[in-house]
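Dropping the structure in here first, questions after.
Missing here is one protein chain; the remaining ones are kept as they sit in the complex.
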Amino acid sequence: MDTLNPPLSILQAVRRRDHIAHNAWQVFAFLFIGLALAFTLVAAPSGDTFYFRLATEALIYSGLAMSVDLLLGFTGLLSLGQALFFGLGAYTSALVLKHVGPSFWTAMAVTLLVSTAVGIVGGFIAIRARGVYFALITFGMAQVVSKIVYNTRELGASDGIMGIPVIQANFLLFKVDTAQAPAFFLTVLAMTMGLYFCIAYLLRTPFGRTLGAVRNNECRVPFLGYNPQLYKMLAYVLAADMAAFSGALYPMLRGFVSPELMYFAVSGDAVITVVIGGLGTLIGAIYGSVILTGLKSAIGTYTGHYQIVIGVLFMLSVIAFPKGLMGYLSPLVEKWLAGRRENP
Amino acid sequence: MTGGELPVLEVRDLTVSFGALTAVCGMCFSAERGKITSIIGPNGAGKSTLFNLVSGGIRPSAGTVLFEGADVTGWAPYKLIRAGISRSFQITNLFFELPVYENLRLAAQALESSTKSLLPVRCSARARERVDELIEQFDLGEKVHELAGYLSHGEQRRLEIAVVLACRPRLLLLDEPTQGMSHSDTQEIGKVIRKLSGDLSILLIEHDIDLVMDLSDHVVVMHQGAKLAEGTPPEVKGNPLVQSAYLGLSVHAGN
Partner (left out) sequence: MGGAVDYIQFVFMPQVFNGLTIGVAVILMALGLTIIFGLLDVINMAHGEFYALGAYLGITLASHGVGFWLLLIAVPLVLLPLGYGSDRLLIQRVFHQKDRHMLTLLLTFGLAIIMEDMFKLAYGPNTIRPETPISGGTELFGNFFPSYRLFLMVFGTVTIAAVWLVVHRTRYGSMVRAAAFDKHMASSLGVPVGKVYSATFAFGVALAGLSGVLLAPIYSVFPTMGKDFILMAFAVVIVGGLGNIKGVVFAGLLLTQVQAISSLYISPVWADPLVFAIMVLVLMVRPQGILGGKLGHA
């Protein structure tokens, strides 16, 4: 260390550490993309659709889980009703595809408009509450809405909406047919990772850092010159949009939507996903979603009672591994990156 | 600008009640630009409530607060910070799970225009320079990586003041900055505060009477929610009302 000019070297060290931590996440993100592409290469020639659809579903749910992580891991708000927005996105997209026209971009745009509007209303109700009260209010809102949907004949009541047409998503240079499992998988992969990189970027801006301040000590934030209510509102609406964005992909995959998509089980699974994957890591939501979906499917081939296994795993994670998978793996990668930098 | 003769802070008839209890009643005083104004008074005199009123934590029931001639009564804290009033806390109030560096950076971020809030933090050059200055000024260089919660009490108090200064306020409200400090640390903080005045106007609440008398240009004495007396330190010391209500006890305790 240069003792003559300590501040400079210290700041370099701060920036380097920050950089390494960021790079560790990037490593996991690109590793995930690599694994997903490898999976595509291996599985596509076999003509399989089951595993592609399952993997696509895992990716779709990972968007929901990321929205839970944005709220809980980065802003300190435990949402027990995030499925409300996931379901909202799924229903909006389903209605647009069925009644307006089979256009991918129209469905996504309308979904985001609707989820932003509903997110603002929901945020207005929810963000005044703190801690467990926020958890219970989001839980209550999702329950009310899901019961209303369940009882609304125009939305197909308990059956949901079926017969959503297969669409061709137009990406200018090429078109993707949602019925082609590998192609749609790659599309959802691109969208999910795109979402991940956008949010990961946002969390590195002053906006994202201020969310961290709200999570850490909300009472102090006003005395730094920020309105915490505004930041909580922005996080809430952003999370609503993320969940709805993922939800909008669901009917394109499965061809139907049902009120179950809004149920507590879906919200709860998203929380489990984030805790197992690593709270406050963002990438953990994606890995967690793959793990959870994979586990459910694997155990499901032997017994219908996979919830026992998942519940035990979840509780173990809360008690013994509170940092989650990514929380324990990332320091290892950071160490490796730091070592590589020192001995090139 | 009307210049130096306009007080930086003027409080007129400020009153607040909580139910039947009137915590601050008809308080009037002003703080001069570039000077250190202290508020003293026995426990429960309403000093902290007054502070919360000025810094936006509580809305007053009546009265006005003028900052550089502009009415800022009842403004939210985050607006006051942007206007140039920053405060510290009696009980250390930091982001304990964030590193020292991030504590300072978050506070300095207020210097940047909001157009930068969606650019990476490394683009916030002014905030970064400000943090560099503060780290040097408060001798926190060794600790930038440490989580604020792991600092010693004295270091936390130093960081607290550094965080408050990060947004370059024009009026600084210091709520018992030496709370729980050793004698030598107290002396150290005294020096820091003295160095800060000049460019900066300071309003100080402090229990350490010797420090107050040593530092202040102007002292306001509160008693039971109202102003008992004010003046220069010697004037206040010589005031018989103050001696009976407050100083008498302290002189006994001090000697």
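Annotations
Lettered A and B in written order, each chain numbered from 1.
Going forward, a residue touches a chain if its C-beta (ideal position, glycine included) is under 8 Å from a C-beta of that chain, and two chains touch if they have at least 3 such contacts.
Not measured: the values here are computed from a predicted model.
Among the displayed chains, contact with the absent chain in the complete complex occurs for A. One of A:29, A:78 or A:233 touches the chain omitted from the figure, and that residue is A:78. Listed residues A:23, A:106 or A:143: the one in touch with the omitted chain is A:143.
Touching the chain that is not shown, out of A:135, A:283 or A:329: A:135 (per the contact rule at the top).
By the touch definition given at the top, chain A reaches the unshown chain through residues 72, 78, 125, 128-129, 131-133, 135-137, 139-141, 143-144, 147-148, 151, 264, 268, 271-272, 275, 304-308, 310-312, 314-315, 318-319, 322.
Here is the rule we go by: only the chains that are shown with their structure count from here on.
Touching chain B in their complex are the following residues of chain A: 6-7, 10-11, 13-15, 17, 201-202, 204-207, 209-210, 212-213, 216-217, 219-227. If you check the complex, the residues on chain B that touch chain A are 55-56, 76-78, 81-82, 86-87, 89, 93-99, 101-102, 105-107, 109-110, 112, 116-122, 124, 128, 132, 135-136, 141, 144-145, 163, 167.
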